[in-house]
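Sharing a structure here in structure tokens format.
Yeah, one chain of the complex is gone here, protein chain that is, but the others are all in their spots.
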Amino acid sequence: MSALASDTALPLLDIAGLHYRYPGARADALAGLELSIAPGEFVAVVGANGSGKSTLARLVGGLEKPAAARRAWACGHDLLTEDGRLEARRDVGVLFQNPENQLVAECVEDDIAFGLENLGWDPAAIRARVDEMLARFHLQDLQFREPHLLSGGQKQRTALAGVLAIPRRALVLDEPTAMLDPAGRAEVLAAAARLRDEGLGVLYITQEMDEVLDADRVVALERGSVVYAGGVTGLFEQPELVRRLGLGLPPAGELALELAHRGRRLEPLPLSVDALVAALETGR
Amino acid sequence: MKAAIAQYYPGHSPLHRLDPRSKFVAVSVLAVALFVRDSFAGLAVFAAAAVVAYALSGVPASWFWRAFRPLLWLVGLTFLAQVLFAPGEPFFSVWIIHLSWRGLELAAFLSLRLVVLVLIGSVLTLTTPPMALTDGLAWLGRPLRRLHVPTDELALMVTIALRFIPTLLVEMDQIMRAQRARGADFRRGGLRERAKALVPVLIPLFVLSFRRADELALAMEARCYRPGIVRTRLHPLRAGAGDAVLLAMTAAVITAGLLV
Partner (left out) sequence: MSAARSGAARSGAAPTGGTSLPGMALECRGVGFTYAEAESPIPALRDVSFALESGGTLALLGASGSGKSTLLQVIRGLDTAEAGAVLLDGAGPGEAAYLALQRQVGLVFQTPELQLFASTAREDVAFGPRRLGWSETAVEAAVDEALQLAGLPAAEFGDRHPYALSGGEQRRLALAGVLAMRPRLLLLDEPFVSLDPATRRELAAILARLKGAGVTLVLATHDVDLAWALCDDLLVLDEGCVATAGAWSAGPEGARVLAAHHLREPFIVDLWRRLGRDPALAPRTAAEAADALS
């Protein structure tokens, strides 16, 4: 285990044939899931409501016990064992969708400290780390603010600071921008982009197709199984698959598809406004 | 939207800086002494101490008033009950009402005692954040751990419950609004009908709360919380010279109050 943990070339997540079913459910929420992620990699996870994205976050974070798996390693810890899951919770951070349901303490700084208190850090070390997080997420002015008086974006930044206060090696973000306005969304996205630069492996679950464009790879889920894993453009170049999955293309891609229906095919399929403008102008 | 309890008033007064444990101990023994001693002279000593504490707290009078207002009816009721039904030679009698000097005196004493008690209690809750207070209580309750009472877990539970009171109130307001927008009327009808109208409000509130509990537990576990672990604290409880002074002064006040 220690040999694995010290070798950064090995994937942070290495999961194969993983199954999970909620108690009382009739079908598997995850059915033979395959997933890997390397340090510094930013992988987007997409899929319709109920395709298993949030369950994936729970499993990878060591928060649920897999029913079965061929391999289930998270940061060198075996998710199939109780001890492995507890260790994984320390290395893999999970940020959930609803910021309201993640803040436990009565003010911002106490909430950021919560994880470190659980790990039994020394008060002086907690203080230093909390101050570092407050500065990094621009929360100094809100240090003593009560959670219910924060805006959605501020809540989600506080929650992210609380998750990352514990030094992490991988991070799962479960639709962190879904409930935020454009300004709050930009705040969280900027914070997530910095993490990737710092060498964390980031699993970014989202419904926003334009947020997928910056990912290194994309994984698409359908009924708990991976139906696509690979480059971002590779997914969007299969519009039938994208439609079947209950997804869509970024707006530029949707427009390009409409053009293709009308006999004007743009190659390669433009996915951003810039690409679309360039393709339309060269095609003239 | 405000809960009808004395809320914490953020500040930096000497009382704010004291250890919640010593504040809690001081308030508890003062309250006991207040009930042991039944003379106006003793009451005057405790009242004076309460007023000094209030002045030291730096909390605006309006905050005290807000904490006090919901208890006003209790004070009024105590007064009325004593005036009307107390023993003693009546100097005025109408129907079942008999006023006596002894009764008036008792009524004044009991209601004043209640006022002093509330004042002392509010100084504690207004100058101590709820989380510090629950931490302090958890520490004081540590001997109970030997009896397998999970005091730390209980303290965390209370903290979380307090944290979610405003959220729940907002949610309940939203549910009622959604139903008013569909024609519900919570103000019309007798008690029975009003109670019936509340059932559809409580159902979504419960469902949402259970889901919240589930998500919250998950988020806590994701930050390495487990029941039974030994947690450290960002703000560990730390008693200082000020707490020694507080306890010494409390002892002095109680001695004075019991002896005068």
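By letter and in written order, the chains are A and B; residue numbering begins at 1 in each of them.
Everything that follows uses one rule, which is that a contact is a pair of C-beta atoms (placed from the backbone, for glycine too) under 8 Å apart; a residue touches a chain by one contact, two chains touch by 3 or more.
None of the values given here were measured: they were computed from a predicted structure.
Of the candidate positions B:184, B:239 or B:258, contact with the unshown chain belongs to B:184. Although one chain is not drawn, its touching partners on subunit A can still be listed: residues 47-50, 97, 149, 151-153, 175, 178-186, 207, 209, 243, 246-248, 251-252, 254-255, 258-259, 261-264, 273, 276-277, 280-281. Interface residues of subunit B with the unshown chain, by the touch rule above, are 1-2, 171, 174-175, 177-185, 200-201, 203-204, 207-208, 211.
We adopt the following convention: only the chains that are shown with their structure count from here on.
Between subunit A and subunit B, the centres computed from C-alpha atoms are 43 Å apart. Contact residues on subunit B toward subunit A in their complex (touch as defined above): 10, 129-131, 156, 159-160, 162-163, 166-167, 170, 212, 215-216, 218-226, 229-236. By the touch criterion given at the top, residues 58, 61, 63, 86, 89-90, 93-94, 96, 98, 100-107, 109-110, 113-123, 126-127, 130, 144, 146-148, 159, 162-163, 166 of subunit A touch subunit B in their complex.
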